[in-house]
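Quick one: the structure is below, questions incoming.
All protein chains of the complex are present and in place, except for one that has been dropped.
Labels run A, B and C following the written order; every chain starts at residue 1.
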Amino acid sequence: MDFEPRYTAEQEAFRTEVQEWLHENIPAGIEHPADSIDLTYEQYQLRRDLGRRLGEKGWLWPTAPEEYGGGGLTVDHSVVLEEEIDGYNLSLPPYYDSGGRLGGNSILVWGSEEQKQEFLPKIFKGEIRTWQLLTEPEAGSDLANAKTSARRDGDDYVINGQKVYVGSAHGSDYMWTITCTDPEGDRHHNLSWFMVPSDLPGISVFPMDLLSSAGESGAGSGVKNIVYFDNVRVPARNLIGGENEGWKVATTHLELEHGTGGKIGRNWIVDRIFEYCKTNNRRGEPLSKDVDVRERLIDIYIDAEIGRLFQLRNYWMRHSGAHITYEGPQASYFRKQSGLRIATGILDILGPAALTKDSQWGAGEGHIEAHQRAAIIALHPGGTTDIQKVIMSRRIGIGRQQRERAGALA
Amino acid sequence: MDFEPRYTAEQEAFRTEVQEWLHENIPAGIEHPADSIDLTYEQYQLRRDLGRRLGEKGWLWPTAPEEYGGGGLTVDHSVVLEEEIDGYNLSLPPYYDSGGRLGGNSILVWGSEEQKQEFLPKIFKGEIRTWQLLTEPEAGSDLANAKTSARRDGDDYVINGQKVYVGSAHGSDYMWTITCTDPEGDRHHNLSWFMVPSDLPGISVFPMDLLSSAGESGAGSGVKNIVYFDNVRVPARNLIGGENEGWKVATTHLELEHGTGGKIGRNWIVDRIFEYCKTNNRRGEPLSKDVDVRERLIDIYIDAEIGRLFQLRNYWMRHSGAHITYEGPQASYFRKQSGLRIATGILDILGPAALTKDSQWGAGEGHIEAHQRAAIIALHPGGTTDIQKVIMSRRIGIGRQQRERAGALA
Amino acid sequence: MDLSLTEEQEMLKAAVRRFVDTEYPKETLLELAATGQNAPSEPWSKLAATGWLGIVIPTEYGGEGGSFTDAGVLFEELGRGPVPGPHLSSAALGALTILEAGTEEQKRSLLPDVAAGRRTISLAITEADYQWDESDVQAIAAPDGDGYRISGTKVYVYDAAAATDIICAVRTENRQHVGLALIPADAPGVSIRKLEGFAWNLAEVRLDGVQIGQSAVLSGRAMPGSSPFSGGWLALEQAVATAIPLLCAYQVGGSQQVYEMSVEYSRTRIQFGTPIGRFQRVQDHIINLVNELDSARWTTYEALWKLDTEREAADSVHLAKTVSSAAYYNACNHAHEVHAGVGSTTEYGLTLHTTASRTLYQFLGDPKFHRRRLADALGL
Partner (left out) sequence: MDLSLTEEQEMLKAAVRRFVDTEYPKETLLELAATGQNAPSEPWSKLAATGWLGIVIPTEYGGEGGSFTDAGVLFEELGRGPVPGPHLSSAALGALTILEAGTEEQKRSLLPDVAAGRRTISLAITEADYQWDESDVQAIAAPDGDGYRISGTKVYVYDAAAATDIICAVRTENRQHVGLALIPADAPGVSIRKLEGFAWNLAEVRLDGVQIGQSAVLSGRAMPGSSPFSGGWLALEQAVATAIPLLCAYQVGGSQQVYEMSVEYSRTRIQFGTPIGRFQRVQDHIINLVNELDSARWTTYEALWKLDTEREAADSVHLAKTVSSAAYYNACNHAHEVHAGVGSTTEYGLTLHTTASRTLYQFLGDPKFHRRRLADALGL
């Protein structure tokens, strides 16, 4: 076994190239605010701009196929890229974009050649940004109950309905959404996916007022929105995967959303609390020397390490083509549950300094306070903890001889 | 509110009477062994004898109706009795007997006057001892799936089948059992209860080999058995509650088995570990001064206190006629879960001294070792933790407008 | 043994519930949260008019002379809101502190106003080295003419922004005594700044050479011939120990409310064609919640009963706060699991409790603090 990317000489040369490039191309002012809801339009534009430049180099989606505008690079290259941009507290892409990882992958699996040619280069080069629209007021965990309707009318589909908890701020170019194309049809056989241009008439977007938008780190999702569709006419060529074939597409989309992709990178909030406890005193001693604080730090460390290993395992499985079953939702479930435990541990360590973003009395420049809120709300998006366990059970085959297969991935 | 029995002058006079009587009547050698499986026949006979003498005075089942041989005493009297016998590490009755609490109560609710006259005085006076026979190989949590058959034949029923995990050692006088009287009948409408004399031809009893019989304290259930019925002829007058009416009787039986009765008394194992840690040294200091040990003792204390309060609440509700819903299975669920947490805490405190009953190196004269095993096995009898949660959900009305009612109690 | 409330307590409970439902509907609570106010004049003056703010104050000082259990019933119902405002700070902590630490004259002059809600009090104990021990008090009271000049910074002070007066724990200049000074919130040199974020009604209180007279020192426990500040900390500790179960009752009320919200939601929210409460996982969130709730309820009411019957209550008080702090915190988490997305919207109302539960988790000592005290109380 080898738990570290093998850094070949070629990789190390690539690292130098990446470091130099990032040093030159990452502008000041791009830093992530404590709460992603506070990311300004200017900061967002700096990130979009960085994304476009990364896209030109094939570094925005480094392992995506070159023929569709991706980087065509190896996993070892992408690891270097992810590690290096992580050092700037940024991720790939440096803004919320469900286009590449979720929509893009789904199109790779289920789109026609024409659709791949049309959408993928724009996504992989960072020219467009895509939101995903899944949840509806009556379709949360039960996504297959989506009621937003798409009715065929000539060369178009006409979409009506409402989507909620849609990330994020500062607009999108496309909306990647699941609709119901046959209200009378059988469950799982009446849904269809569309890539909807965001500027079509009849689309309106309203921000939601939430405890947190659960943008924990990296890109963060910022504010969440309600999106209304009022007789929105979408060209039929934007239907992905075929009419009433939407659940197939959903299995691919959800597979990735449920954590199968894995991740390389630090747990920023854990780094932050360790650093804080080592460098801040209470009663003249570093916090990290207090017996209760040490207990909590070890709790946090154990959770963080297991989470890191689950993500690393999934990253490796995803990129080595290993046979994936329950590992995606397992990592997702663990991240959600341990995230809340970590937040409790931090509250135990810091007391009310964890609860205020006051510049003098709040710990960690507002990041800790934002995390206290985000850790609660992060239990739900991308499938609740309960849903992760539903999927794990099917994939393991608990109580059933046939194990459910994971969704197809590109 | 008043969390303590009001000890009136009359009660205190009663206490003196009880103390004197117990002092005179509790013989040497009756002590409970660490593992109830080790209770000898001689010890058992001492306890039966004590039970008969308590029964004569009406102190064996103090609150049971006087007209049926019970004590006819008030709750305040029974509290005094329970407290005082608890001081001898004994309980009422001082041996495993499901007759009075479960069978007796069920007969009070569902038996005919004739049956009450026949069975209850023998039970309440301690003349007979009753085992309960519920679980079968294919009917565990799903008790309503009982397959042991009772077929009417003239004035008798003929019973065939097998019951498992039947407590306990040293024989019984009656077997209180649920059977299937209509294999083709609707679920919950095909069952019947019998009081079966244990000496009928065709009954055979074989002890089971288990990790523990989960006799945690007090009477303890001792060894558990498999009981086979091979064409056992039981007089029809021993049918309680009517043919195919057995599920009604079961609701009463199970209500009590699931913890609704409550309990007054110490948690003996918790007393024991606190005492041990205060009086035993490690590295020259009492264990209770070690920072890790203190943490675990506090964990244990909190669990024990909540458990005590749940039992006290249930005891009070049961005897004050308060409206009971989910409280029985809640106390049962908490006792099971916290029992295992307490065992883990003890293992953390003592290390391998908790795992051996070696007279020199095991802690607590074998009681701790027995508890380590019992705490695991105690998760299941009287309804698994999962079943307790099923009942709690129905009684709370989670996901349903109609809250299920608790079983009828006398 | 009798674990029921008395008839009078049941009537009080019903009356408070009606009051909260009428005067603090969800819309009002959301508006107060949005504006950052916690004691606007309107519902507060009605609350003051009920007399409930004097529930723990003896009748001789203008209060209702209720039992601790009576007060527990009151604060449990207020916790269901959760009703903000300095009721716990003033009517429980403040009143009990004045009763313990005040001179007879101070009690006569202050308590009737506290009972009537004309005067509202907040306790300023903690400072930069956030802990609840005497040694952590560093604000200084320096002699100044006939009185004292007080300087220091109190942080994470609960309800300070809604108080007319602050009871400050201060250290004498020679550092020998920690005592209590009653400081008008609008006195020169006092500045109060709310702490923003996930905190609930916490503030920084700066004391910049605030001048007070002798009569502002709560000196009822001062040793003869010693500083008027002497004995103050001990009195405060005793007052806090009796106030904690009332805070716990408030946490019980909050837990009860999110429990009922969750059960109701489990019945009405339909997914996969069935009420979500039919799924065992959803049931288990609620079962975990009710187990936390009942643990908090019975440890709390036993502690109140011990206080009422003058039993040794230290172990029960520390147990109740340990359990109730965790219970309310976890109850909110379980409720969020039941509600998923809907619970995260501000308008739904669950997040009012979530926010309250975090601040109250640590206020007057978090579980680890009370666990250590509990170990001491048990003689470990």
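Please note the rule applied: contacts are C-beta pairs under 8 Å (C-beta built on N, C-alpha and C of every residue); 3 or more make two chains touch, one makes a residue touch a chain.
All figures in this text were calculated on a predicted structure; none of them were measured in a lab.
Every visible chain touched by the undisplayed chain in the complete complex is listed here: A, B, C. When the whole complex is considered, the residue among B:S36, B:S98, B:T177 or B:S212 that touches the unshown chain is B:S212. Contact with the omitted chain, checked across B:G100, B:G261, B:G362 or B:G397, is made by B:G362.
Think of the hidden chain as still there; on chain B it touches residues 135, 138, 140-142, 145, 164-165, 208-212, 282-283, 292, 340, 344, 347-348, 351-353, 355-358, 360-362, 366, 369, 372-373, 376-377, 379-381, 384-386, 389.
Residues of chain C that touch the chain left out of view are 279-281, 284. Residues touching the missing chain, restricted to chain A, are 1-6, 75-76, 79, 274, 277-278, 288-289, 294-295, 297-298, 301-302, 305-306, 309-310, 312-313, 316-317, 320, 322, 326, 330, 333-334, 389-390, 392-393, 396-401 (touch as defined at the top).
The rule is short, and it goes like this: only the chains that are shown with their structure count from here on.
A linear topology is adopted by the chain contact network, the touching chains following one after another without closure. Comparing the centres of all chains, each the average of its CA atoms, the largest separation from chain A belongs to B. Relative to the whole-protein C-alpha centroid, the nearest chain centroid is that of C. As a whole-number value, the distance joining the C-alpha centres of chain A and chain C reads 40 Å. Within chain B, contacts with two or more other chains are made by no residue at all. Within chain C, contacts with two or more other chains are made by residues 276, 279, 282.
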